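All protein chains but one are shown in place.
Chain nomenclature is as follows: A, B, C, D and E, assigned in order of appearance, with residue numbering initiated at 1 for each chain independently.
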Amino acid sequence: MSQKVQEFNEYRSKMNEKILSNDNKIIKRIFNLDTNAFKEGHLPVKTKELLGLVASAVLRCDDCIAYHLETAHKSGVTKEEVMETLSIATLVGGTIVIPHLRKAYEYWEVLESN
Amino acid sequence: MSQKVQEFNEYRSKMNEKILSNDNKIIKRIFNLDTNAFKEGHLPVKTKELLGLVASAVLRCDDCIAYHLETAHKSGVTKEEVMETLSIATLVGGTIVIPHLRKAYEYWEVLESN
Amino acid sequence: MSQKVQEFNEYRSKMNEKILSNDNKIIKRIFNLDTNAFKEGHLPVKTKELLGLVASAVLRCDDCIAYHLETAHKSGVTKEEVMETLSIATLVGGTIVIPHLRKAYEYWEVLESN
Amino acid sequence: MSQKVQEFNEYRSKMNEKILSNDNKIIKRIFNLDTNAFKEGHLPVKTKELLGLVASAVLRCDDCIAYHLETAHKSGVTKEEVMETLSIATLVGGTIVIPHLRKAYEYWEVLESN
Amino acid sequence: MSQKVQEFNEYRSKMNEKILSNDNKIIKRIFNLDTNAFKEGHLPVKTKELLGLVASAVLRCDDCIAYHLETAHKSGVTKEEVMETLSIATLVGGTIVIPHLRKAYEYWEVLESN
Partner (left out) sequence: MSQKVQEFNEYRSKMNEKILSNDNKIIKRIFNLDTNAFKEGHLPVKTKELLGLVASAVLRCDDCIAYHLETAHKSGVTKEEVMETLSIATLVGGTIVIPHLRKAYEYWEVLESN
């Protein structure tokens, strides 16, 4: 895996572990829900990942975008599907989304190059 | 069609027409893009409608939610798929989305009852 | 209870019930968390209600503000404490919060007049 | 003045008065700043009103949009200038701004018809 | 003080000084309000700091979170109180807040280690 993706994942894992080592039940359950919500249901995993991606993009959260790009990549989403999803995000969320689109594109390239 | 849906659609059509009767090219083109972005592409129409729905929900725009619920309904999306999409929106966007979830549910009931 | 508060509560209860009658576990658990998060913990209920109020105000959600005003009122929060909380919301969130401040003030008056 | 504009202004004045009758200095000063910030300075009043309008539009605050449309109208801003300002808001803020664009257009028509 | 906290504070001080050296009264007064709003009032300083923290967290502003974590730490807020505050922020603001939760946790560790 490229260094960029690896560093991002390691930091996320390390901090998540620390946060979850506390006795805060609300946060623990939210983390737990986050895993469950994107599992196969009435909608397939791929569609759910794209839903997570578009939500992250219009809310302009780079780390969330990176996370969903990676899980989308793992579940077999194509570049064209990612681009269409991000085009809807940019239209609905406005040009303010464009800086995040650039970072998303860069991150996807890294994922594809592995 | 129920009165609620009809009134919403009539107001939207009337105002869109007025806005587009002006010479503002930027607005005209954005409206035009809005139609094109949700057409069949690499992703099917149904998936795109759910992408539009989740984006509208996390950005907490009732009118946009209503619009995408109606187009989703027309393209054959089921209630379970809508609920899963809105559950992701509520998780990603937070409990602040709940008041919009109530209105969305109410609007969907109207659409289904027609 | 005044009509305004009653109508708001009835609509909320009715729609919540409908939403929860579905089999969507993610939404059910988020609703459940929402109840638990504001219970007495390391922080007293009153402080938590003010945290919920300020979060609702800066995110500009009228229904959420009304909900937390009512629970804050029930837990013995004073008007001065509400005003200080809303002043922080208006400072941090900007003058864009002012229309919600007007509605919040109006709703609080109704709660106090009962 | 049309009934719609009058009712909006009366409600705003009545509630502002109530809010300012309290001893909360932070809120009083924010209201005071709001008046001062839009006075003639290095930038003319008209430009400042358009800045207030575009900020209100991308933040999707209908009451704030209505307020700045009225002050813009009083300071001699033309319909074309309003439309260009709102087109930038819709481009930067995305199609999520469109429902507010419809209400803004409707409000401007009322202002012009007086 | 750790290097991270020190660098953040030095940059903030340096830039604030530059900004305030200009003749812009609006900005000066907003900075001034920011100091006053968090002083002891009807609510104690500790509660106000938690209000500032939750507002910063749901609005997803890392620098604002860091600032309020530091002032909260100085006013004697405990880790458990911070975690409860951030759990409400994550619930109300959604999982989109989680990346900021990670940075907040990391920053709090630095503050506690001094």
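Criterion: a residue touches a chain if its C-beta (ideal position, glycine included) is under 8 Å from a C-beta of that chain, and two chains touch if they have at least 3 such contacts.
Quick caveat, the model's predicted, so the values are computed rather than measured.
Not every partner is drawn; the one left out touches chain E at residues 11-12, 15-16, 18-19, 22, 24, 26-27, 30-31, 34, 55-56, 59, 61-64.
In the full complex, chain D makes contact with the omitted chain through residues 30, 33-34, 37-38, 41-43, 47-48, 50-52, 54-56, 58-59, 64, 78, 80-81, 83-85, 87-89, 91-93. One chain is missing from the display, and on chain A it is touched by residues 60, 79, 83-84, 86-88, 90-91, 95-96, 98-99, 101-102, 105-106, 109.
Keep this in mind: only the chains that are shown with their structure count from here on.
Of the pairs listed in B-C, A-E or B-E, the one whose interface repeats that of A-D, with over half of its contact pairs matching by residue number, is B-E.
Separating the centre of chain B from that of chain D, both taken as means of CA atoms, is a distance of 27 Å. Averaged C-alpha coordinates give centres for chain A and chain B that are 23 Å from one another.
Residues of chain D found to touch two or more other chains are 26, 30, 90-91, 95-96.
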